[in-house]
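Complex shown without one protein chain; remaining protein chains in place.
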Amino acid sequence: MTVLYGLDLVGTLVFTISGTLSAANKKLDLFGAYFTGFITAIGGGTLRDVILGNFPVGWISDINYLTVISIGVVLTFLFKAYIMQLKKTLFLFDTIGIGVFTIIGIEKSLSLGIHPFLSIIMGLFSAVMGGVIRDTLCNDIPLIFRKEIYATACLFGGILFIFLNSAGINSSLNQFITISFIIMIRIICIRFKLSLPVLSH
Amino acid sequence: MTVLYGLDLVGTLVFTISGTLSAANKKLDLFGAYFTGFITAIGGGTLRDVILGNFPVGWISDINYLTVISIGVVLTFLFKAYIMQLKKTLFLFDTIGIGVFTIIGIEKSLSLGIHPFLSIIMGLFSAVMGGVIRDTLCNDIPLIFRKEIYATACLFGGILFIFLNSAGINSSLNQFITISFIIMIRIICIRFKLSLPVLSH
Partner (left out) sequence: MTVLYGLDLVGTLVFTISGTLSAANKKLDLFGAYFTGFITAIGGGTLRDVILGNFPVGWISDINYLTVISIGVVLTFLFKAYIMQLKKTLFLFDTIGIGVFTIIGIEKSLSLGIHPFLSIIMGLFSAVMGGVIRDTLCNDIPLIFRKEIYATACLFGGILFIFLNSAGINSSLNQFITISFIIMIRIICIRFKLSLPVLSH
């Protein structure tokens, strides 16, 4: 669990930075930026825990999340120009983040006896709802609805995880394989500009 | 309960279709359309169960909801042009849907000892919040705030249900009367173009 916990904090940091940058683009003040970074980082996990009835929700009983989020906001505020140049690094960490959040969501759900298919959905919620709330607050149509393969990578990763899990594979190995798989899908899709069909008029 | 359960699944299907069509109008991709359909279908009931502290929320412990939603998205994707022509049929099912959702919300709340007035509000939440979340995600001001008698039909239906319930009427009969009443109000309002006064400047 310690590796996954560390990666969870890394994901939290990267999600905070993405939320804070969004707020900056909308010219929100320092509080608005902090708040948006915070919601982006904890939104998905909070919604997952609330739907599962898993109280108290994760970040409210572990001060480390608040610490990491605060560091993320301060870093973004101080080194914004520099962070903007790290796009590729951020992209990699963001992809690790959604992979980790997907797996944590699925494992929590399975451990509560939730149906595997619904557990995959809970994994997706964990990974993408923070960003959905961020975009809704900033008055944009959620990015994941319109751009590239993102949630879909989590979806396929989730299906692979459930498959390997039911095949009896060791949990840590399964986590490693699935997160690598999610990262691979995203990189391939970006490289070849793959996207989903649009449900047009 | 079986008739109400069947109608609940019908309502879920129709709400899914309405959410998926909304997503199509905004040119969301397949995932965005699925997601929006999903949220529209389960949003109201989820919020109701969360506020009531009634965990796990309904759809997370019954795979049938996910199945119906998936069918709804696929149907909309395959037969979009045809479905758009079925406006009157969809309207009827949608009205049945909000009627059923209202009743389920009220009955769940009453069974938990909630005050009748607050139970009506929980019924309303069940019926309309899925659509409110759908419109918010799609960056529109929620439709129910601006158009025709919709939530108001649920409100009057809810009041009738509470009245008949306290008068000792059989629950199944009460459900039938109330849902018919809600359908009747909506049809009359559409026919005669009735709407609520606007709180203007």
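So that you can tell them apart, the chains are marked A and B in the order they are listed, and the count of residues begins at 1 in each.
FYI, a residue touches a chain if its C-beta (ideal position, glycine included) is under 8 Å from a C-beta of that chain, and two chains touch if they have at least 3 such contacts.
Being a predicted model, the structure only gives us computed values, none of them experimental.
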In the full complex, which of A:L4, A:V57 or A:L112 touches the chain missing from this view? A:V57
Any idea which of A:T46, A:S126 or A:N165 touches the chain not displayed? A:T46
Even though one chain is hidden, which residues of subunit B still touch it in the full complex? 50-53, 112, 114-115, 117-118, 121-122, 132, 136, 139-142, 144-146, 151-152, 155, 195-201
For subunit A, residues touching the missing partner are 20, 23-33, 35-36, 38, 46, 50, 55-57, 59-61, 63, 66, 76-77, 80, 136-139
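Simple rule for what comes next: only the chains that are shown with their structure count from here on.
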Between subunit A and subunit B, what is the gap in Å from one C-alpha centre to the other? 30
